[in-house]
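With one protein chain removed, the remaining protein chains of the complex are shown where they sit.
Order of writing sets the labels: A, B, C, D, E, F and G. Residues in every chain begin at 1.
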């Protein structure tokens, strides 16, 4: 995939998709690229699916939302259903392999549909709390929209104050990022 | 003057121009004619000049207000000044002969400018309270827009309840009406 | 700056009653409040062409108490006490 | 009409604790209010994918007082007293 | 309690505000909600005097926002409910009117235009056209009758209740201070005596039966959670709007067919224009007049036909181009030049119209 | 207390609401008055955090009516004062805005459009165009900048204070929920560092000196007693308006010169249109774009020139024809057909625009 | 030397006779206010705001910078000015309709926020400017244009007790009183105290004034006085209701 991308990231409230979007776009911005990120919002968000729309490009970015994403990442059953509308025939659709009961809801028209074991990897290999960083890795792996080092800098900027207290956390996060990238590359 | 007329009646708050307009238009209405009456109004009316715009015609009446009146009747110095704008070269301008200090303010462009001693006649011959009926007579005399008998019926309708108590009042009012008609006819 | 309002002035020894016709609206509030009932309707007309007021209509004379001045919403009355006389 | 919510049921002799996972939002209000501190986080997930609650986490057993039912803003808990036993 | 406010027909001479009160009574309006404002006040004055005699109700609210929302409440309860306001009160009422527009609540609002912007004058203007047709954060799914005579005030006030309840769009009688305050004659009547059937009303809430058992509850909302939900709702409203617009639109023509100068004017200004056209025709001049009765929807096709054949369209209004915008927008594509006589806040007389037309010929 | 909020230039990545707060600080705005509403809230959130650091003030009022009237008060006191709102809040603010229009009070109002009519959605739309330009019982003597990027949000928020105080018309930044909530990059700067001089402010009341002795008192009113008085006032305002409109109007063109399809769009929609034009030009299609930056006044002459030469004008907007009415009205007399893509309450993407244009070619 | 009327110094002579009706209480209220301003020496710093309602007729009344605004909106306009320039002494002058009906959210919230402004509200038991409709303060059974058969308290409630409400929602630093045009000297004292409370930065101040509207009441002078002095006080208690750190005058 090229250096620009339209990404729809969707999950449950607690899964941290908005902070993933935030870190990725900040990384791209720091990289001197055009980046645009807009969350969904509405009056009934409590418990609703949280969607982050991210665009990164070398050119000025058009509409903040888009019809069809280059990559969709869905982290819950409801997110799988909600994000179908952003799938076109060039879209890579990524979902977590642990999500149950969505077999019939997976998009039929996507370029690729990938199941990655992000929840499992985070839980078993790393720590459940870095689940969203694994996802961030997956996004970067799938799109190449930001450089890994930039991504690490952005994580550092966001979580640096925590890393100072517990340097092991840094390692854990960076590991998560890399594992995420690997997960998706294995599948691509 | 024809059977239709545009009349601007102006005076001080207590002089009763609105009730004159009311009775005349009701008389015309009862006569089966087209009649339209609109008072002026605004936020600073207290103590302002009271103007009544009256139109009577055999045809549907256009705009409720008009640029130029067929007859203007002004009952105070301020009313003389205020009503100048309604005077055109076909306008008959009537004012009370007792008004002082308006010599320079009388319209120059009117067809006729008549001073009638309405206040004096009402005070000396009749009763100050029927001053407005004298004026009503003057309007009818000048325009012929309503039949005298109709006018009397209209007065009867409006003041009948008073006349019942004191039949002399009826006579006084009808007298006032006739005197008003005479006053203006003398001048015309 | 001289006042644009010329008073009509009434004097009775105890006080001077100034009435500014261009301010008096003839509301009658003062008439009702005069403790000696001396205020009544004048032949002079007020600002709206209705009768203004004047003292001298009651059985008693104006005592220059100033109540009429106080209650006039239009500041149409000014009362001057003629106190100097006695004091002097 | 059968209920669209299937409870997870816990019984301890004194009472029955029903937890409707599709209603429980995992807010923890019940946890704080249980007088015997028996409510804790369950492995079962609630309606928002966060842990639901269950009794049996404290030193004492549920006494079927019904407070948790009362304070749950989502009606996710139903307590049945097993009173018949003794009375019978 | 008296039976019918008006039996059969009755010729009368009264102010426009009184006419509206009688018309609402005759239409079977059951409750009025209102807040005082000049020149609307006497509608309430007459209503409060008359209503109790016919078992009708009145509530004076704390402001026009409340008057609008209580009127919505009255309609939701299934009543023929109405309100009346003007100028800054109409500005405030855009909040409830936008809700009525969104939820298709058939409120009837009488507007007696006064001078604007702001508090301006209590007298007269045609400066509430844009606001009454398109006010608030909406798309103008509203029906607006602009009256010109007391007879029309009577006729269209009655009709407004029927249009509102038939199509379920908020419906507005756009009068003005002149019409409110002037007296002229008209014939009042019991609608039934002329074969006018009042469209039945229907409650939106408290419809009877236990919701959830006997029927579904009625859950009315004006707030949506996603863009797509909203899009569907708005497009649904607007497609109904487009569908019904042609049958709702009303207009009048005066010597328009062969007019070289086509004068467009609405409301009370049409009276001056009609008189001017008569005079100009008498002078042999090919002048005609197109008068939209409904400003929203506009009788676009009919207007277009006349404007197409004219040499010039002259828009005359007591505002600074509010009617003109509607007209130019509807006539887009034609090349007939549009001239304007704009008199914000002041009346227009036949003489002035004659003078202006004479300049064009 | 910190000195200048921004020294020199600074590249940042933030939400539009944060941009507005910084821009107002940079412009020397001294006080904000506001009432919460989505999607405007974060302007206040950032302002309340930042303002005290620079000696600026804030008042949260009881509603938008109050927010608007207190803002007027702030301006009367001679301050660069502003407010921000959206949707139903903007509807309510039409009351104070009509007073500002009438009395030429240079308030600055930021509008972050959300879905309409009524409460509708808290998200996005372009459905506040008619209201922001022409709301209330007035004639639209208001200046409206419709922004499309965070950079413009910054630039025009600063500019709005200058335009307002220079011409003394209420001035509006018309943004939307997307712009409010999205993050993108921009360059913030101290206006002085770019040679932008802030137009000085001046008190309307408490001007110093004893009125009646040292100077005449300033007696400000918005209510007139006669129709003629009002007519003169309104015509005075509108003649100033007509006079300054050409120098206030701003626009942008993209491949418009030889465009056969001329797309007209404003605000955030222009982004999609610009992208679409690029793509269509790459396909060799003669498509161009005219983007009004000011919706009020409109750059009529410039638009006309382009529309005249086009084969078709395509208006694209996230509303049901609000921009289109302004455009058709301004282009009256041309015969170039106008087509519409109307998407009330939802975003428009470049793909959609490309698709729609392709249907026309 | 010619005799001049005894007008407060801050009145603007050029606009007198003022625009109020004959016998209107507004003139008395503004006399008390004008004298209070004179005595406090604050003419230069004062900004006077008036509502629409008959208070609008005071738009050119004083030699004081004045802003006339919309119905009920004087409170926020003066609040906005005061918040932007604390040196100003801000007076919001309004009627009972403007204060208790259409502007009540502003009154209640300005009072709650303890805004450092002075609100003077003229209670004439009706909507004067619009021709005499029922106001929140209309007395039980009083006839008005919208209560033509007399105010029915069962259907429309009892007269609003404004100062009592304001007192209930303001902190101890607020000043609240109800005066009457029947006692102009006392009224002036209340006005002065209200303004002093603002000058000292203490807090909100509010004076309701019982006032006459002979035009809409359709009363002659005797009846006007009777209504003000005898009838109104049956429903509205005259006196100071809240005085910061002092005992009230009842």
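We adopt the following convention: contacts are C-beta pairs under 8 Å (C-beta built on N, C-alpha and C of every residue); 3 or more make two chains touch, one makes a residue touch a chain.
Bear in mind the structure is a predicted one, so any value in this text is a computation, not a measurement.
Student: With touch defined as in the header, list the contact partners of the absent chain among those displayed.
Tutor: The chain that is not shown touches these displayed chains: A, D, E, F, G.
Student: Among E:223, E:336 or E:358, single out the residue that touches the unshown chain.
Tutor: E:223
Student: Which listed residue (G:46, G:85 or G:160) would be found touching the missing chain in the intact complex?
Tutor: Answer from the full complex: G:160 touches the omitted chain.
Student: Which one touches the absent chain: E:8, E:209 or E:236?
Tutor: Going through E:8, E:209 or E:236 one by one, E:209 is the residue touching the chain not shown.
Student: Suppose we count only contacts with the excluded chain; which residues of chain E make the list?
Tutor: Residues of chain E in contact with the hidden chain: 30-31, 33, 57, 59, 61-63, 65-66, 69-74, 76-79, 81, 95-96, 99, 203-213, 217-223.
Student: Contact with the hidden chain only, please: which chain A residues?
Tutor: Chain A touches the missing chain through residues 43-44, 46-47.
Student: List every residue of chain F that touches the chain not included in the displayed model.
Tutor: Those residues of chain F that touch the unshown chain are 35-38, 41, 44-45, 48-49, 52, 58, 60, 62-64, 88, 118-119.
Following the convention adopted for this analysis, only the chains that are shown with their structure count from here on.
Student: More contacting C-beta pairs: A-F or F-G?
Tutor: Per the contact counts, F-G leads.
Student: Just the number, please: Cα centre separation of chain C and chain G in whole Å.
Tutor: Centre-to-centre distance between chain C and chain G: 27 Å.
Student: Please compute the C-alpha centroid of chain A, do the same for chain D, then give the distance between them in whole Å.
Tutor: Between these chains, centre-to-centre, one finds 36 Å.
Student: Give the residues of chain C touching no fewer than two other chains, as numbers and ranges.
Tutor: Correct list: 25, 47-48, 50.
Student: Identify all positions of chain E at which a residue touches two or more other chains, and write them in rising order.
Tutor: 38, 88, 118-119, 121, 123, 223-226, 347
Student: Using the contact rule from the top, write out all pairs of chains that touch.
Tutor: Pairs satisfying the touch definition: A-D, A-E, A-F, B-C, B-E, B-F, B-G, C-G, E-F, E-G, F-G.
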